[in-house]
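All protein chains but one are shown at their positions in the complex.
By written order: A and B. Residues from 1 in each chain.
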Amino acid sequence: MQPSVSIKDLSLNFGSVKVLEHLNLDIAQGEFIVLLGPSGCGKSTLLNCIAGLLDVSDGQIFINGKNVTWEEPKDRGIGMVFQSYALYPQMSVEKNLSFGLRVAGMKRAEIDQRVKRAAEILQIEPLLQRKPANLSGGQRQRVAIGRALVRDVDVFLFDEPLSNLDAKLRSDLRVEIKRLHARLKNTMIYVTHDQIEALTLADRIAIMKNGVIQQLADPHTIYNKPVNLYVAGFIGSPSMNFINGTLDGEIFTAEDGTRIPVGAYEFGGARTGAAKAVLGVRPEHIFIGEAAEGMPFKADAEIEIVEPMGSETLAWTKVAGIPVTFRCSSDIPLAAGDKVVVGFDIARGSLFDAESESRL
Amino acid sequence: MADIATQSDQVAGDSSRPGPFRRLFLHNLSAKIAAIPMVATVLIIFVGCTIWTVYYSFTNSRLLPRNDFVGFDQYERLFATSRWNVSITNLLLYGSMSLVLTLTLGFLLAVLMDQKVRFESAFRTIMLYPFALSFIVTGLVWQWIMNPTLGLQGTMRGLGWAGFTFDWISNPRMVLFALLIAGLWQGVGFCMILMLAGLRGVDEEIWKAARVDGIPTWRTYISVVLPMMRGVLVTAVVIIGSGIVRLYDLVVALTNGGPGISSEVPAKYVYDYMFGGGNIGQGLAASTMMLLTVLIIMVPWAYLEFGGKGRRS
Partner (left out) sequence: MSQTATMSGAPASAPVPEAGPRGPKPKPFFTPKRIIIYTTLVFFSLYFLFPLYIMVVTSMKTMPEIRFGNIFALPSALNFDAWGRAWTSACTGLTCNGLSPGFWNSVKITIPSTIVSIFIAAVNGYALVNWRFKGSEIFFSILIFGSFIPYQVMLYPLVMITREMGIFGTLPAVILIHTIFGMPILTLLFRNYFASLPQELFKAARVDGAGFWRIFFEIMLPMSLPIFVVALILQVTGIWNDFLFGVVFAGTQNLPMTVQLNNIVNSAQGTPEYNVNMAATVLTGLVPLIIYFVSGKLFVRGVAAGAVKG
């Protein structure tokens, strides 16, 4: 099947600053893609290029097989939702939704029908005559989505749409966007710096850094098999524990001399001889007490700080001379100063080459 | 909240409970002493002098103010004086033209400046520098340019364009346009700066949304951006409007009210009667009319501002 959006060899420079470099990305029909990364990584820039709001320096953009590289935004078959909502403040909700269609000269009946459908889908019918100033943040964002909806387009672009909302509303609208996608089955490209949004919404996540896509994969793969140190450290909260050392065969030797057998780890490629490496283990893959028994690596450790989070507890300790966080059930009584045995689930860990920083 | 403040005052005061005297005078004493100039200005000048002027405009004061009340006599005489009637007609005509043109040109230039032009700061410097000059300077330069024999008209005729006419300062029917040319020259740049600040204040994403919606640029300016600039527009109208009512220096320098009385304005009428004509009552009545004009401009504005705030909260 033809990809919905296809980006070929895209580059963008502002003067001598390279924002995007030779970027390639194919997005399938109906796919929900999240572009994730810290600010300044180029994710919003990429979205603006797809929308046609920024002129590219090199490369091509195809939407539904049509080369739209030089097309105006309105002719690309896209709808866009912005972080600040960008509603026209002096127009009622109904006018906001219909303004673009009226300017395009569409028939009144058709406009009414589209506005009605969008309002029904987003449950904003009672708000149609209100001005944006009299709407709550969540309602405004729905209207903004509605404005994309009435355009009856194949591709929806979201530019950090939930960043201006408070935590509670954010999680509500997140579910709603997911429901909307399930109902409309449009292609959606969604930019965020919030990894929870990315992990919960995406079919696939593209993690970006310095204008380059670091990894493009489904959330499970991104979380469990990060391709490099950057992705591993970016995804997950609290972040993955990293131990520097040397890898020789199936033995990883930490800098303080602690030997960790990594035979259970599933290597991706051919292994070379002894080399500097980094072992990464997520906090939830470190166990204590009985659960630690079967683990390939165990160590004695003293709890330094305990952070009860309600459903679970985060604990800080030192293993191989390095501060390590782990997560355990809040049922386990833990206190600072407790001596425990911790076990690493090496099979679910990650090993990276210290030089290239990529996954071994 | 107020209770807490009072309590802490008691602690700070350390001695007996604060009485009403203490509360009113000694609390924040330094601040109150420091505010005396402001309070005095407000009470004596802005309130006191204004009331005094309105009050004495109902007397027949001539060389000195007198408590001899004559009701609306001064106002009747005022509106029977052709010079006053010319003055207010001029103010009305000049004012409406000046207001409309300043706003339109200011907005137009601001929109042009907003199109990512090169040398933006050079253009801005050129357009705003007249605003730094005195009205006297502005008036005298334009008086020279419009000099019928040696100015622009003489030059153009000398170059062979015999029909060229630019004698506006000596033509009673055109003299207001002479004032307008000079007034716009001084004020349009300021209006442009205000409008440009307003335009730059519009959220970038609004523009993006309009582009995705396929709204042409000009349509976005008119239907989306202009309505969003209501605050800036109102401010500009109030500032330009109150400047127009005060119009004095420019007239004195450019035409001195002439030819004849064809470019007289109320502010000049007031000055001439108060300090030149020895007819204070007339001057006061005329200045009270000026006050009334300003109130007519200001009251709707104040209503909008405060009404707006009330609705927002």
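In this text, contacts are C-beta pairs under 8 Å (C-beta built on N, C-alpha and C of every residue); 3 or more make two chains touch, one makes a residue touch a chain.
As the structure is a prediction and not an experimental result, all values here were calculated from the model.
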Note to self: Counting the whole assembly, list the visible chains that the omitted chain makes contact with.
What the structure shows: A, B
Next item on the list: Taking the full complex into account, find the residue in B:F58, B:W84, B:F107 or B:F135 that is in contact with the omitted chain.
Entry: B:F135
Notebook entry, point to check: Out of A:L135, A:I177, A:A198 or A:A217, which is the one that touches the chain we can't see?
Noted result: A:A217
Margin query: For the chain left out of this view, which of B:V70, B:V202 or B:V294 touches it?
Written below: B:V294
Item checked: Options A:Q29, A:S57 or A:T253, residue touching the unrepresented chain -> A:S57
Next item on the list: Considering the whole complex rather than only what is displayed, give the residues of chain B touching the chain that is not shown.
Entry: 24, 27-28, 30-32, 34-35, 37-39, 41-42, 44-50, 52-53, 65, 105, 108-109, 112-113, 115, 117, 121, 123-138, 140-145, 147, 150-152, 154-155, 158-159, 185, 189-190, 193-194, 197-198, 232, 235-236, 238-239, 242, 245-246, 248-249, 252-253, 256, 266-267, 270-271, 274-275, 280, 283-284, 286-288, 290-291, 294, 298, 302
Next item on the list: Kindly note down the residues of chain A that lie in touch with the hidden chain.
Entry: 8-9, 21-22, 24-25, 28, 55-60, 62, 67, 69-70, 204, 206, 212-218, 221, 227-228, 358
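Here is the rule we use: only the chains that are shown with their structure count from here on.
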Note to self: Report the inter-centroid distance (CA atoms only) between chain A and chain B in whole Å.
What the structure shows: 55
Notebook entry, point to check: Can you list the residues on chain B that touch chain A in the complex?
Noted result: 203, 205-206, 208-216, 219, 223-224, 227-228, 312
Next item on the list: Would you tell me which residues of chain A are touching chain B in their complex?
Entry: 48, 51-53, 72-75, 78-80, 82-91, 99-100, 103-104, 133, 147, 151, 159
